[in-house]
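Okay, so here's the structure we're looking at.
In this view, the complex is presented without one of its protein chains, the others remaining in place.
Order as written gives the chain letters A and B; numbering starts at 1 within each chain.
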């Protein structure tokens, strides 16, 4: 993090209700209370760390209104409504410094087809490829080495990081953020078995990614056989996730790392799938359902259900069965004993 | 999908045995019977949807010979031998339109070493790199931002999509299709533990991908320690699959998304591994074996076996044990009861 903030700058960003103490240090980093040192900013975001404030060596600490301790020498306390929110404000400022808004325009080394439409406010970075008929909306940013296929459409304020591939005819709505290496619009995995060979079923649909979606590094989302694969508004997808053809992922869904969703499965709004979860194809996972990490789901899930295990079952049941499973040695002994007792009579 | 077909064009493609009704609509999309609207093509591919034909709003419907209903107003029925095959014919035409055959030649921005041999009919797209000694066969297509390492050999009619990496000395035979982001020929994961450190074992073999193989987006196939890692003819590999060094995958195998095959394991012809399956190293999975999703296999599997679970077991056994596992609470109660009864006597 190549940034620094004076105490005055931090006050301007976080607008504290009250200030205690003072520091001559310039803040050049952020750290947890216990590990912070001079020149670092820390915060009390969780009451369980309250006791660590008294001994933290951070030069500046963001604290809630109900914290009444006093700072050490050369230490500044900023009292705010919500230290986590105040920290996020500082982080946003750092983010702007780390990733300054790129200048609009098309880099000389980018390969943009004549028939592509790139908004004047958009930025196409070095060594990007934009094919015929593609559209890049206002202020959208293709960072570097990005590929945008024929007739693909990118809305406003999107950010495609290095190495992203957006396949032909696929659509990003607005404010979509694709981390490096994301593949949108690879072919669906569809074959018919004919005369001893797997014969490809053409995959001629597309992928539509709605507003405010973020997709993690090296994740893959396949185009539909026909019609479209959809990721709904506000959904957040972690790294190395696989979404197969014709899936419809709802709005504000969370898919953690390495999840795999099989073809034509639909996921309801606000569902949360833990890391490495796998689902069968052609099933529906209800809105607000929660699936624990590594679970395997091969049937419809009701809205709001919380499942765990492979095969998945209600979480509470899975926990109960796990307890009993670990008592199997005892159970076998008890049955041995019963058999002995009965034989002896 | 930026395509459109008149009714006459659809008849020319599908060559129906019989035609019922007529439509003035131009077809611009495909959809399932229940969701199709005017201007869309649909089909009856599965008898269970037969009742939906009467109410579909599709402008054109592909139907089997034994369907005897009549079209609605401004609706065209095309009676064909096999509606799925007829649909695939339409999709193939769409595919050609979506991904028109690239013009032969080397894009001005591609970096092709002087000692590389690119067939005159081949196409090397923008920002590709082709190193010394590499060979690109007739009509093969390196779409964009592809890397082909030293002495790698690509046969005829291959298609390497954006961001593919084909490592030094690796071989693609003919009609191989690599989806975006595929890595062929990364180093195998081999180290010897010497004096407290993991010391790299050089990985100097290669990877050979036989005819008609397709590999899904961001999958990785490691080069052999020495000799070669092989993927057999006609095998289809989904997204985010890992194949370790020295594996030999047979012909016409199916590996679903996120499968991981450990080093030196061999997989027989026509085997099918479900999503997220993991295997140990140095094992053999027999021909036509079937391994259910998320299973873990760490032993040899006989030809034709159907396994499930971690550790994997015969599928029927896994299902039986799962039923009994869920009856554990009942079993514990029954043993409690037996103990009480015996104590009371």
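Simple rule for what comes next: contacts are C-beta pairs under 8 Å (C-beta built on N, C-alpha and C of every residue); 3 or more make two chains touch, one makes a residue touch a chain.
Bear in mind that the values here come from a model prediction, so they are computed numbers and not experimental data.
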*Touching the absent chain in the whole complex: find that residue among B:78, B:94, B:183 or B:209.*
B:183
*Contact partner of the left-out chain, one of B:84, B:121 or B:310*: B:310
_Residue of B:14, B:75, B:242 or B:266 in touch with the missing chain, whole complex considered_ = B:242
*Pick out which of A:81, A:192 or A:339 touches the chain that's been left out of the picture.*
A:339
_Residue of B:85, B:119, B:201 or B:283 touching the missing chain in the full complex_ = B:201
_Missing-chain contacts mapped onto chain A_ = 1-2, 29-32, 35, 84, 88, 91-92, 94-95, 98-99, 107, 109, 125-127, 144-145, 161-163, 179-181, 212, 214, 216-218, 234, 236, 238-240, 252, 254, 256-258, 275-276, 293-294, 309-310, 322, 325-326, 328-329, 331-332, 335, 338-339, 342
*In terms of residues, what is the contact footprint of the unshown chain on chain B?*
109, 111, 127, 129, 133, 145, 147, 149-151, 163, 165, 167-169, 181, 183, 186-187, 189, 191-192, 196-198, 200-206, 218, 220, 222, 225-227, 240, 242, 244, 258, 260, 262, 276, 278, 280, 294, 296, 298, 310-311, 313, 317, 320-321, 324-325, 327, 331, 334-335, 338, 341-342
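Methods note: only the chains that are shown with their structure count from here on.
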*Interchain centroid distance [CA atoms averaged], chain A/chain B, Å*: 26
